[in-house]
Structures are given as C-alpha cells and as structure tokens.
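This is the structure, below, for whatever I ask next.
== chain A ==
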Amino acid sequence: MVKDTIIEVKHMEKRFGSTIALNNVNITINRGQIIGLIGENGSGKSTVTSIISGMQRADSGEMIFRGEKWQPDSMLYALDHGIGMIVQENGTVPGITVAENIFIGEYEKFKSFSAGNGRKWGFIRRRQMMAAAEKVLDNIGVTHIAPEMLTGALDLQDRKLIEIAKIINKNPDVLIVDETTTALSQIGRDIIYKIMNRMKEENKAVIFISHDLDEIIRVCDALTILRDGKIIITFKKDEFDEQLIKTSMIGRELQGDYYRSDYDGSYESEVVLEIKNVQLNNRLKDFNLQLHKGEILGIGGLSHCGMHELGKVLFRSIMPDAGEVLVHGKNIKDEAEAMKQKMGYVAKDRDIESLCLNASIRDNIAIAGLDEFAVNNFLVLPNKESKYVQEQIDSLSIKCTDKDQYVSALSGGNKQKVVFGKWIGRGSEILILDCPTRGVDIGVKQAMYQLMYTMKKAGKSIIIISEEMSELIGMADRLVVMKDGRIMKEFPRSKELCEADIIQYMI
Partner candidate 1 sequence: MKKVLALALCLMMVGTLASGCGKETTENKGNADNIGITEAPTQEGEVTPDVTEGAKKVEIDTSKTIKIGVLVSDATTPEALAFRSYYTDYIQKQYNVEFVYSDELKDAAGEKSAIDTLVTNNCKAIISFSSFDRPAQIEQCAGAKVYYAVATGTLTQEQYDKYKDNEYYVGAIGPSLEDEYQTGYDMAKRYIDLGNTNYAIFGGAIPYFTDMHIYRAAGMLTAMVEAGGADANYLGATTKEAIVQQIYADSGIQTGNIGSLSIVAYVGGYDMNDAWFAQCAQMAQTKDLQVILAVGNGSDFFGAAIKGADVKIASVDAYASSYGDAMNAGMLDYLAGKFSASIGPVFAAVYSTVNGYPIRTDEGYALALSQGYWIAASSDEFQKYYAVDSSKESPAYTKSALDILVGSDYKTFSDFVSKYSFDEVVQLSK
Partner candidate 2 sequence: MKKIDVQKQILKIAPVVALLILFAVFYMVGTIKDINVAYGMKAIINQSVVVAIVATGAVFIYTLGSFDISLGASVAVSALLGGIVYNATKSILLMLAVCVGIAVLVALFNSVLASVFNLPVFVTTIAMLSILNAVVLMLISANGTGSQIAVPSEAVAGLDNLGIKVLVLFLFEALCIFVFNFTKIGRKQKFLGSNPVCAKLTGISDKKMSIVAFVMSGIGVGLGAFLCIIYAPTLTKNTATSVGMDVIIAIVFGGMPVSGGARSKITAALIGAFSMTFLSQIMILFNLNLGIGQMVKAAIFLFVVFVATSNQRAKMLPR
C-alpha cells in the first residue's frame, strides 16, 4: 500500500465570536489510514471535520485534497467530490421512504426519458429506485431495512444506517464518522467498522471521532488529540496508551478513582422500586425486577433488548400493557406521581428528552425543583430560584458563563451535568439513568461515576441502563443482562466479572 497523503490541513483557524475554536491546526491524513480525532467536548474536533466536509468555512488556513486546493462550499459539494461525513445529528428526512432518502437529490436518474441535454424527464420509476436502494443497503451489510419503508417509522439506529448507506453510495475517498457510534448498538457499530476497514483496504481514508476510548484504540491507526482548539499530540498505533491518551486529552492526570474502587456490592434490604409482571408489546415480557435502597443496579444488553423501554416504564412515561410499577409499595400512574415519590429519570436521548436546549440552565434546573423552592408551592421568587439553581451549578461544577446561558451552548458533558442537577437538586431518592455517560468526555464521566457512588452511600437507589459494559461492571452492585425483553442473567458485583462474561448473554 502506498502511504501518500490524501488530505492535508494547514494552519487552520476558526473563531466563534470571542471563542477560539481552532488555533493553527495542522493535520495530515494518508491513504489507507483510519485516524482518530479525540478531545474533550469543545476541543474543536467537530469544528475541524465540519470545515473539511463543507459545513462551514475556516477563517484562515488552507486544505489540500488529492493534491489540489480544497474549499468546499457545501456538504453536498464535498460529498460529490469525494469527502462524505456521517454526522452526530440526524441527517435523514422523516416523511419520505428509505429509498428516497438514499437517493435524495438524484431522483433524475430514475426518470424514464432522456431530454437530450443530459437531463431526464418523466415519472420516477419507483421499482427501479427501490431495487437500487436495496443494493446500496446490501452493500453495507444492512438487510433488515426495506427500501419502501417510511424513514420516520424507523428508530435512531436504522435512520443512522440509512444515512451511512447514502454516503457510502457516493463512494467517497475520505469518510468522516463524527460520533456516529454513540447512537448505535453493537450491530450498527460492527457495520461501521466493516465499512471503515473496507475503505482502508481500498486505500482510502477515514477520520473517526468518538468519545469511546476503547473503540478508538481498537479501530484507529493513528490518533490525534485536540484540546482547546489546538493539536496536542498525534500517537501512532504502537504508541497507544490509555492513560497517556486520557492525560493528553484533559491536560492533567485524572485524580482519584475512575469507577468506584470497592467491590462491596451490598445494599439495604428495603425494596424501593418494583416492577411486577410487566408486559409491553414485544419489548418487555412478563418482566419482574426489584431495586433496593442504597443499590446501584446495572442493566445491560443490546440496544433493542427492551432496557430503554424498561427505564421509561419505571418512570411511568410509558404505560405497560399489563403489570404494575410500585414505588415504596405504592402504584404510580404518571411521571408527576413518580416525581412525588422522589424518582428521577435521565433519558438516553438527552437533547430531546432530558433537556430543553432553547432554554437557559436556570430554566432547565429549576423546572424540576419548583416544588422545592416555590413559596406555598405556587409563588416563584427569582432570588430563591437563583439560589437553588446556583447551588446545583456549584455542586456539580457546571462550566458556564452564568446560569442564564442557554443549554444549547454547553458541551455534552456539561449538558448532562445540568440534567443531573435537575434531578439531584430536588433530592431524588431513586434515579433511573439511561446511558448517562453517552457522549460525555472522560473528565465529566469520572465526576459522574463518583457522584453516583456518593449517592449510593447516602442511601439513594440508582438504576444505570447502559450499552457500555465497562461502566456497568465498574459501577453496579448488581448487574442484570437483558435480551429480547427478558432478564437473561444476573451478576453480583465482583472483581472477576469481565465483558466477555456478559456479552455471551446479550447476543
């Protein structure tokens, strides 16, 4: 394989107002390489890739792609000319079919008649388009999605896969994968890995952004670390060292424990939350589970195993078809009652379900704590509210300009801290955390793990639902593995427990 340069970024600078997002960034990417870009939230990694892929422009600096000056003015242009990006956010249109999404902007090639000037006219030949879409999906190893389905009816993962298919169909020379894997289960991740490896074999290049350090270490050939808009260091595969990488990312040594250090695994005997014989169409089957006071209960499985629905059923935001949810032995009927019983729920889809992005930190934290500080449970006094919110910001050390900053302007980790503040501030005794560290960088992750541990010691009960086995092993007193809506296996906390033990029950 020839190791020639495919794309080169030179002296790239980018500012947003007074914030320096990129400060003299230089990156060289060779053909046949998968390069990882990592850094804490706000370090500038997404900014670099968004400039390469034509989403926005740099203030200064230049890019060379395949030996020529590269200045794409849109993502579409970039994709047509060899650089495609799979983004963090959703890139599909919900109201049209899968096939239409895959061929969006190219319908003309399915029209019947040639108009002579290279253009075509007539009706779009649907069947031909469906067949072509099926081929494209097959090509990336996706067989379970029918091209004629409405995209809106699919879940997050399948929509992501369609987007991947759409981009791969354009056969780009450089593929940028920007935190796509966080939205995917193991199956989806495997599909992406396969594509990345294929591109590598075809002597193309991949830029891979992820928060999952294990994943990056496993997949990438080289690793570039960004911090505060600057390139800190680039490691080659043989130089990969987890501790070193972490230190480079946050710019200091991680102090103290990452997960909890004890293997005690004990909790009180009092059952605080119980789910009895719950049935939820095909997602949960005659499901029974108990959570105890002072327990961290881990629930693991593949994305579709029903565990995410379980979280919602526990918080009563989904009504099960049968069975009951008891909090302290009492049946609850909706989220408001769950909250009265001091329950809190951190959703997997943080930006939509747990936060209001277009509102301030104050609004987001105060909304769940109204009962705590409203006078006579009615009157909201600004000073009391400010005090309440400021306490949460301080105790969780949320990085922000002030409490009136919009949540949308925060990094993933700080957003998640706001969500925690929302529930912890009101003194929640039972927390249901669905993928609480998804898209969160290491420093914040560590803080959260320690927070959970502190809460456990204070007698609070926590359920962590996660697709990351390492954090379940690291944190849970008891670990339940789910598959197809049922509990397959239960592990007590133990030093010996490893991912392989769990994974065999998941698949």
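On the choice of candidates, all candidates are chains of the complex that A comes from, given by their letters.
The rule we apply is simple: a residue touches a chain if its C-beta (ideal position, glycine included) is under 8 Å from a C-beta of that chain, and two chains touch if they have at least 3 such contacts; residues count from 1.
Keep in mind the model is a prediction, meaning the values are calculated, not measured.
One candidate among 1 or 2 touches chain A in this complex; it is 2, while the rest do not.
Those residues of chain A lying in contact with candidate 2 across their complex are 16-19, 21, 41-42, 46-47, 50, 56, 88, 315, 317, 334-336, 338-339, 345, 347, 352-360, 363, 366-368, 370, 374, 377-382, 401, 408-409, 411-412, 422.
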